[in-house]
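This part shows chain A:
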Amino acid sequence: MNKRSLIGEFTKGLIEENATFKMAIGLCPTLAVTTSLVNGFWMGVAVVFVLTFSNVFVSILRKVTPDQIRIPVFVILIATPVVIVELVMKAYLPAMYQILGIFVSLIVVNCIVIARAEAFAYKNSLLRSAFDGLGIGAGFMIDLMLIGAVREFLGTGTITVGSVVLPPKPLFEPMSVMLTPPGGFITLGVLMTVLNIVFQRAAAKKAKTVS
Partner candidate 1 sequence: MVKAKRGSGGVAVPDKKELSGRMPIEDAGIPAELTLFLSQHIGAPSKPLVNAGDEVKRGQKIAEAQGAVSACLHAPTSGKVKAIEPRYQPVLGRVVDAIVIVPDGEHALYEGVAPVGDDLQAISQEKVREVVRESGLVGLGGAAFPTAVKLEHPPGKKIDTYLLNGVECEPYLTADQKLMEESAAGVVFGFRALMKGAGVEKGIICIEDNKPDAIKAMEEASKPYPELEVAVLSHRYPRGGEKQLIEAVLGREVPPPPGLPLDVGVIVSNVGTAYALATALKTGLPLVERIVSVTGEGVARPANLRALIGTPVSYLIDRVGGFSSSPGKVILGGPMMGVSIRDTEVSIVKGTSGVLVLPREAVETEPVLPCIRCGKCVEACPIRLLPVWIAAYAENDFMEDAEKMRAMDCIECGACSYVCPSRRPLTQSIRLAKAHIAAKRRAAAKK
Partner candidate 2 sequence: MADKLLITSSPHIRAAKTVRGIMLDVVIALVPASVAAVVFFGIKALSVLAASTISAVLAEYLYEKAVRRPVTVGDFSAAVTGLLLGLTLPPAVPLYVPVVGSVFAIVVAKQVFGGLGTNFVNPALAGRAFVLAAWPLHMTSAWLNPLTMDAATGATPLHAFKGGQAAGSLVDLLIGNRLGSLGETSAIAIILGGAYLLMRGVIDYRIPVAYLGTLGFGVFIFGKPGALFQGDPLRGILLGGALLGAFFMATDYVTSPVTPRGRTYMGIGAGLITLLIRYWGDYPEGVTYAILLMNLATPLIDKFVVPKYYGYAHDALARRKAKEGGR
């Protein structure tokens, strides 16, 4: 297997190995917290931070971690940045912490984070692992924001970021179902369908131009 460039390690997380739409992992927070764009953004930030640092820690300690107990070790290594995020959020974004609540702590057992630790960081160098974590995290963040935006728009009629409300008045009667878990599933499924069609088309086109 030829190694990717560091940039490649970052960008693969955006599309090729996109956590939500390609690998369909880490779906609990994806469905639970994405009722708005802003929620999605902050949850994404938390995951980017945790993932990058957990990858870095795991990578650093990969030579000394015994195989048999690696999972407990991972959990401890992941829990550290999670606690940091949690405390920071509690201190500086109390309102957001109210909303995301338990899901921030639950990043500890988020399968994206564990999966990257196990499948990537445990076998790769520090720098690579850092870029991998950043990339996968960023991809995940984009996914959450996308789903959040769609659900917020359909469910409330507007998208609110800070004091900016777009469009200022709902253009249609909001569909309350989009804010409920079924709405989350439907949004996820439809987006997955659309994006996969788009990605496949793009890949096919690329393959054609190359050959």
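FYI, contacts are C-beta pairs under 8 Å (C-beta built on N, C-alpha and C of every residue); 3 or more make two chains touch, one makes a residue touch a chain; residues count from 1.
For anyone wondering why these and not others, all candidates are chains of the complex that A comes from, given by their letters.
These numbers come from a predicted model, not from an experiment.
Asks: My understanding is that every option belongs to the complex but just one is in contact with chain A. Which one, out of 1 or 2?
Replies: 2
Asks: Which positions of chain A touch candidate 2 when the two form their complex?
Replies: So the residues of chain A touching candidate 2 come out as 172-173, 175-178, 180, 182-183, 186, 189-190, 193, 197.
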